[in-house]
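For reference, the structure is listed below as structure tokens.
Of the protein chains in this complex, one is absent; all others appear in place.
Labels run A, B and C following the written order; every chain starts at residue 1.
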Amino acid sequence: MSSPVPQTIQLRVGSRYENIELVQAVLDEVLEPLEIDEESSYWMGIALREALTNAMKHGNKLNPEKRVEVGLEVTADAIDILVQDEGSGFDPAAVEDPLAPDNLLKTQGRGIFYMRKFMDKIEYDFGAGGGTKVRLHKKFGGPSVDVEGDQGGAE
Amino acid sequence: MSSPVPQTIQLRVGSRYENIELVQAVLDEVLEPLEIDEESSYWMGIALREALTNAMKHGNKLNPEKRVEVGLEVTADAIDILVQDEGSGFDPAAVEDPLAPDNLLKTQGRGIFYMRKFMDKIEYDFGAGGGTKVRLHKKFGGPSVDVEGDQGGAE
Amino acid sequence: MKIDKRQRDGATVLDLQGKITIGEGDVALREAVHEAVGAGATNILLNMARVRTIDSSGVGELVAAYTTVTNRGGKLGLFGLPRRVLGVLQITQLVTVLDISKDEDEAAASLS
Partner (left out) sequence: MKIDKRQRDGATVLDLQGKITIGEGDVALREAVHEAVGAGATNILLNMARVRTIDSSGVGELVAAYTTVTNRGGKLGLFGLPRRVLGVLQITQLVTVLDISKDEDEAAASLS
């Protein structure tokens, strides 16, 4: 089957964590015919999950009536994942560094950091009408996430 | 995991047959936590495929820039599948009966008939702005598709 | 869809595997039938046992194959249909037209 690129897939779901699985399934479907290596797909999937979590939790305050809009813009070379909520935005510059000694043992505050690590670039955009839009960009075949160890557990 | 119902999932894809698989995957994801029996899910999936095929082929004339919008409205009891294209509509009453002797050996003309057989109800709606919108309704746990034979092949 | 071709009792058997659905399996089936006919096949048997699913386009291709083969004086036989695939043909009353056998032996016997 020829890979259907370039193309854009759009998806709108209510703010329920269960829907994260659904959106992840769509990403997997979109990446499958492109034969992206499993490792890259995995990390993109985690980045997507973090973006969805933030949109549902911080943006839409888990109100199931409020929707998260997802755009998957795929070309043969790269993907842009857009996640937009109906919240009131925030100041990305004010987000603390999760690696600071005082933050290392906090139970929160790692989501955006992971997105940055797992993607090539992430950009925030706050529309006039409110809401947060984050764009996650990843070039295919680029360097993978730098994970060192291996404990031989099941993958 | 609690079933995320009632809810509506919306999806927009370009008119390429490859995207039928993707939409089918979303339907499967939506039905999975509802524990719909596999048999009903299967027939709903085929009905969805027929609706998508018609939207892409007859409605959008396979123009990949033209989009098909899919809505999955799920409650605990039933699903409504909405499929809308950017075409110029048609007259459902003028569609011929595929069971008429003259039509039995035609290579086309069975899609809408299958949708009616596999769902409880299908309804066409033609907006003022053009485009065809079909709504496929199915109650969960209702009577299944009446399929008699079995040749013992692989399922 | 994956299609393997072999000979049996003078007929060409096509072992189909996967989905006969629009944009993929339907085209593959059409090509395989035309290729077999082009190579001189008169009778063709379609092994449907590993066909997971079929849509109206796939059904259309089965009908087209039937017409192609019978127009040339040959026979097209189908066998091993999974319940749901058979169901799709029943619903549009194609079981009354197409030559459907339970298994390969029965299908091969029906050719003579």
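Criterion: a contact is a pair of C-beta atoms (placed from the backbone, for glycine too) under 8 Å apart; a residue touches a chain by one contact, two chains touch by 3 or more.
Quick caveat: nothing in here was measured; it's all calculated off a predicted structure.
Listed by label, the shown chains that the missing chain touches in the whole complex are A. Remark: the omitted chain is touched by one listed residue; of A:Val5, A:Ile46 or A:Ala78 this is A:Ile46.
Where chain A meets the chain that is not shown, the touching residues are 16-18, 20, 42, 46, 49-50, 53, 57, 98-99, 104-108, 110-111, 113-114, 117, 145, 147-155.
Rule of thumb we're sticking to: only the chains that are shown with their structure count from here on.
Chain centre most remote from that of chain B: A (centre = mean of CA atoms). The largest tally of C-beta contacts between two chains is found for B-C. With centres set at the average Cα position, the gap from chain A to chain B is 30 Å.
Taking each chain's centre as the average of its CA atoms, chain B and chain C sit 25 Å apart.
Between the CA-based centres of chain A and chain C the separation comes to 45 Å, rounded to the whole angstrom.
Chain B has residues 16, 18 in contact with two or more other chains.
Shown for chain C are the residues that touch two or more other chains, namely 23-24.
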